[in-house]
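To start, the structure itself, in structure tokens.
All protein chains of the complex are present and in place, except for one that has been dropped.
Labels run A and B following the written order; every chain starts at residue 1.
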């Protein structure tokens, strides 16, 4: 099994970043015709999923997270560390930090309008590391 | 690694389909005694998870999705393509398009009341393709 890393600079506050091209690059460089990429973003305030990456939906996804798991000053976690990112943690636990993408005939098994995204829920800039384990 | 496909006709609007028997068929046909099936439904308006597949819970799951991520005409995505399925996309991003099921002693590692389901959140009929990568 081979390991690759994807390093991404994020702005925080539900920063949604399309990482599909990084994955396509790995498929090409590692000459993967058939296999699976197992992705894990390190940390407890980020997540991975897929979406149609277009401006409208990016706004909608941010808004729905604000609505479902809103920022609140009085989450218990905010009294623990005084860093006021409890909502970031909760969103990450809901969406989870891992995802896998399979590869067939040297192409990612995704739809035309489906991109893999890293979402940074933290409230500040971060350098995010995604571990990519490659099974062929 | 072997690849199989599951093709399912869906009706859309939170159509919840039990795909467990398809997986059991693959386990039998591929003579898998020990391994994992990695499932990916192609597209950005569907998802995979598990549930107790009975009529009451099917209704409850549909209703809770309508409540948590409701249909709204004025999502930004609906202005992009005028296809009014922004809520379908958001639900898919939340639940995610992939799932894995391990196999031990030729049986899926699921509970008695636990079935694997494909959920189609789109607003119209679709032909869905699930890629199944088999690791043994």
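Here is the rule we go by: a residue touches a chain if its C-beta (ideal position, glycine included) is under 8 Å from a C-beta of that chain, and two chains touch if they have at least 3 such contacts.
On a predicted model such as this, the values are computed, not experimentally measured, just so you know.
Asks: Which is it among A:53, A:121 or A:135 that touches the chain not included here?
Replies: Selected residue, touching the omitted chain: A:135.
Asks: Which chain B residues would touch the chain omitted from the figure, given the whole complex?
Replies: These residues of chain B touch the chain that is not shown: 34-36, 49-52, 54-57, 59-61, 64, 68, 94-96, 99-102, 104, 109-111, 113-114, 135-136.
Asks: With the missing chain put back, which residues of chain A would touch it? List them for me.
Replies: 1, 3, 38, 40, 42-44, 68-69, 75-80, 86, 89-90, 92-94, 96-98, 100, 131, 133, 135
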